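Structure in structure tokens, see below.
The complex appears here minus one protein chain, its other protein chains still in place.
After this line comes chain A, so read on.
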């Protein structure tokens, strides 16, 4: 059985071994949290799929793939993949290369964009941004149609909505022409926004309707599900809202949104003045007001739990598609009347005005440009810039359009100027002041110990900080009194349930996986363990430990003792006070009785222990 030694700051393990019968480790998996579906993919940049030829037509010229990649790189996006619709469908259905599949051979570009650029999530926005970047177009100015207040469409908000989904914002696009491609783009953008800023419809949900099928004023209400009846999109019969929840439980696309409202006593619902249901947010729209290719006037409503984001979403929708309106870039407003009588007009397409000194923009980048140059670079990035009449230092006033909701601070302007200037063109430079570096004393000390133990012929290992509860406690014959280990609330597997409170189980696990290694096996690790600690603000603290393990056909107790003697010798006075004898008998459960001892300083404080690992532990 292995012998082990461990506790701060020195720990050493030894092991001797009858052909090790190390315990089986459980391979059980913890099921994913109940209220979510399958584990999410890791946080990735959103990808937009656009038809290559459509894109080039919108850009006004044809590029070679290399040219286009270079353009993307300069702008700060990336061409991720080139494929065809056929290939995509083939992949989804797992078909072989030569099997006939649906979809055409139109070349599709998959472009990766930054997660906070909602204006790049559809072909319209992407193409427009690139045209502005290359200088073939100016940033559009979005207008609100001038409609007298009294003639504006109204959305009345009932008080019950505050219980479940308090906010709603609306807008109208007049005189649009939807060809199939534009229609698909319109639907896709809603999907992308739902996935992205809307946090899967939990924060914001978008509903789009054929205005000509409806009659204003509209009302945004929250009613008990039994009182809501309508024909949902793509269905023929009427459903009651609660039955509809059950109906969609088997729908691949919609079942993951049910949880947002299904346990609420009231469901949000939007009616027109004829009590036609426009939508049951965030689940589904009504069939009555469904948009078709013939639709001319579009009514957009966004319900939300976050008003700021609702506005961003609405603005993105109208900014992207108002280019298809009869009056290009003009949006018709809607008045939202709250239950307390207050009113607001949406969309709020006002530009965010910023005044920034020239040095605040070019200084952080490390380039020298004058105002004119900076202004032209900002304009390339859709940030309307102008000289600002300030008498002190050169200053630039910037009008940030509703499409650039990601700009919050002067630093964001600096970033865009740097991108437009070209990151690769920024000159490298050395820091202006000299500093003297230094290491953390604990790390310096740890490295010396590590080198010493390696010189003693031990192999350094690096093991996981997270471990299973069983490995950390039961397998070492220890019990968890709840005051020791840091426990993870949402472990992904049972392998990572607690943060290790001892290096011993880590070394034993390493031994187990290398049990056929020629003898003697000598391994060690210097690393942190974590324990609960009420004296710290976070309630836990790290502790740097050394552990070493010896495994052979003899127990090797004296081997480990020799290692400990060596370490004591090199760290002792004047640094650490060890007396003449520093071994005291102990009785820890992970070792055989009378085959273990603790290591103490001259004041009796225990700093480690060693022993022959108990057969039950092995």
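Here is the rule we go by: a contact is a pair of C-beta atoms (placed from the backbone, for glycine too) under 8 Å apart; a residue touches a chain by one contact, two chains touch by 3 or more; residues count from 1.
To be clear about the criterion, contacts and distances are computed from a predicted model.
With the options "Myotubularin phosphatase domain-containing protein", "AP-1 complex subunit gamma", "Phenylalanyl-tRNA synthetase domain-containing protein" or "Small ribosomal subunit protein mS29" in hand, the undepicted chain maps to the protein name "Phenylalanyl-tRNA synthetase domain-containing protein" (source: UniProt).
Touch with the chain omitted from the figure is made, among A:114, A:344 or A:442, by A:442. Shown as candidates are A:143, A:199 or A:517; the residue that touches the absent chain is A:199. For the options A:95, A:488, A:515 or A:571, the residue in contact with the chain missing from this view is A:488.
In the complete assembly, the contact with the undisplayed chain comes from A:408, out of A:70, A:243, A:387 or A:408. Screening A:58, A:223 or A:532 for touch with the missing chain picks out A:532. Where chain A meets the chain that is not shown, the touching residues are 33, 36, 39-40, 42-43, 199, 203, 306-309, 352, 407-411, 431, 433-440, 442-443, 447, 450-451, 453-462, 465, 482, 485-491, 496, 499, 522, 528, 530, 532, 537-542, 544.
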